[in-house]
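In this view, the complex is presented without one of its protein chains, the others remaining in place.
== subunit A ==
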Amino acid sequence: MISYAEFVKSCQFFININKNLEDDWREVKEDVDLTYYLVKQRCTHGHLLSSKPEKNILENDDSLSLKELESELPEDPLCINKENLDIFSIEYHIVYNMGFCVPILYFNIWDANGKLFSLTDVWKIFANLYPEILHNKWNSITQGHHPHNGKPYFYCHPCNTEKVMKFMKKHDSEEYEDVKYYIPNWLNIYGAAFGLSVPSKYCCEKNQKTF
């Protein structure tokens, strides 16, 4: 659990690193209390989002095993028509949740024609990566109103985030002790699940203690 002030501090730390890495996260601050959040927009090929990580992010051996896995998967009949829908536009938001005292990743996906994806579309996309989603659909990804702009977004319910982060802390205590690392560490787990990764460069620089 982190407080709102810690959330903002960690986001600002994360944004500063991203500036150096030319990643495109940006801050949103509204003229109302407690409305600080981060936004990132990007376009991607649908098959990249649903079946393998971005090339420039995972350069280690893990990407090989994913490629192998992909080649073993049968053609998915649920897969969206590639001709029409291969380019997706995605918007991610990192927003603080006051009840659970953790960040939540909100996102929306539009197809090439600007059509907003439905919840079932989203389940299908990520079920390619995580088939277990289909057995526990509502607890994996659901849709809700964004706390700051009121529009519908997809998100993963935060009721297990604290548990997951605690588990990580146990295994890597030094890095998790400093609250400013919370957002990058959290994003490594919750972002990766939804087609978003913390650039590997970030980890290298962090390990060299240059920050």
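Assume contacts are C-beta pairs under 8 Å (C-beta built on N, C-alpha and C of every residue); 3 or more make two chains touch, one makes a residue touch a chain; residues count from 1.
Convention: contacts and distances are computed from a predicted model.
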| item | value |
| --- | --- |
| Missing subunit (named according to UniProt) among the choices "Centromere protein W", "Charged multivesicular body protein 6", "Autophagy protein 5" or "Exosome complex exonuclease RRP44" | "Autophagy protein 5" |
| Hidden partner chain, touching residue among A:Thr44, A:Thr142 or A:Asn188 | A:Thr142 |
| Those residues of subunit A which, in the complete complex, touch the missing chain | 34, 77-78, 97-101, 116, 118-121, 123-124, 134, 138, 142-152, 157, 159 |
